[in-house]
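Then we have chain A:
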Amino acid sequence: MGYEILGLPLIYYITMVAKTVAVFVFVLLTVAYATWAERKLIGHMQVRIGPKRVGPYGLLQPIADGLKLFFKEEIVPAQASRFAFLIAPLVALVPAFISFAVIPFGDTVTIAGYQVPLQIASVYDGTSMRVLDINVGVLYILAMASVGVYGIVLAGWASNSKYSLLGGLRSSAQMISYELAAGLAIILVFMSSETLSLHKIVAEQAGLFGWNIFRNPFMFAGGIIFFICSLAEINRTPFDLPEAETELVSGFCTEYSSMKYAMFFMAEYANMVTVCAVTTTLFLGGWHGPFPPVVNFVAKVYGLIFVCMWIRATYPRYRYDQLMRLGWKVFLPATLLLICGNAVWLLVFP
Partner candidate 1 sequence: MALNDRAVQELKEKFAPAVLEVKEFRGETTVTIRKESVVEVCRHLKGLGYNLLTDVTAVDYMGRDPRFMVVYNLYSIPAKERLRIKAPVTEADCTIASMTILWNAANWLEREVWDLMGIGFTGHPDLRRILMTDDWVGHPLRKDYPLQGPDREPYKGRLS
Partner candidate 2 sequence: MATTETMTVNMGPQHPSTHGVLRLVIELDGEIIRKITPHIGYLHRGVEKISEHRTYHQTIPLTDRLDYLAPMSNNLGYVLAVEKLLGIEVPERAQTIRVIMAELTRIKSHLVWIACHALDIGAMTVFLYAFREREKIMDIYEKISGARMTSNYFRVGGLSKEPYAGFERDVQEIIDTFPGHFDTYEGLLTENTIWKQRTIGNGVISAEDAVDYGITGPALRGSGVDWDLRRDNPYSGYENYAFQVPTGTNCDTYDRYKVRMVELRESVKIVKQALDALKPGPILADDPQVCYPPKESVYNTIEGLIHHFKIASEGFPVPEGEVYQGIEAPKGELGYYLVSDGGTKPYRMRIRPPSFVNLGAIEKMAKGAMIADLVAVIGTLDIVLGEIDR
């Protein structure tokens, strides 16, 4: 066949780079325009106009914001732990982006005679006619989400500011608590799909009633719980306690300025995109739908992002202990019960 490097065809490398770049650009643009969309959407919900000065409909606002933050003065508080203070934004940002490596945004497509799966970390095996991706993709996502917490905790600790510390502590407690419930909700998906490979999970969800969320009532409740827990994990309203502006000024990023602040900001929105993508993959049938696969996937992700913003315009904020109670006393037992219920369901209707 063609030219090979290390036993793999050249097209493998080309498509890999192309996929990585395309996904990275897509996520970056989505993150940038999610900020614009959020301001515009919430603006209209709150009888305001939102950004409109920079470019038509304020479309260049994210770029202007980025430039502004880029040229702002870098401030490191004198009493801060310098290394941890500088590394924290990176620790928060990188996991948010690399989670995307395992998310399938389409089925395989044929390019120049090669089957190319639309998922970064995967390869098409011609002999077995199967897409080989990371067979523990879900665990990888959970792991990355957990690593992201360290960025926030580090930021809170390294800033040597009381508000930051409180914000960092809140966030670590919150993320750990909600990861449990979210992880248990994912078990529902495993039970139905009997695989950990994200590609296979999506491939099984063909047709509207094939979507995991519509499989049975337990999956439906589990999907909703998973999405709510994800909101809590990424610190979105009504769970935005780590940076609760009216209580902790800005929480963990109180002392951050310039690009370091921008990185936290990007991490927050990148996390939102990731979480919406994961929810789509696990529960909403991934690329399946009436349109071309990638369009279906993107539309579902954007729909969920809209829901996130809508919730933000509607709900007040939880209190710390109420949040914990919700996580440990409501969602955790609820997901456990759902797992039992789902098990029975699967036995009765195999």
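Note that in this section contacts are C-beta pairs under 8 Å (C-beta built on N, C-alpha and C of every residue); 3 or more make two chains touch, one makes a residue touch a chain; residues count from 1.
How were these picked? Simply put, all candidates are chains of the complex that A comes from, given by their letters.
This structure is a prediction, so every number in the text was calculated from the model and none was measured.
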item	value
Options 1 or 2 - which one, within this complex, touches chain A	2
Residue numbers on chain A that touch candidate 2, as the complex places them	42, 45-48, 162-163, 166, 170, 237-238, 240-241, 244-249, 312-322
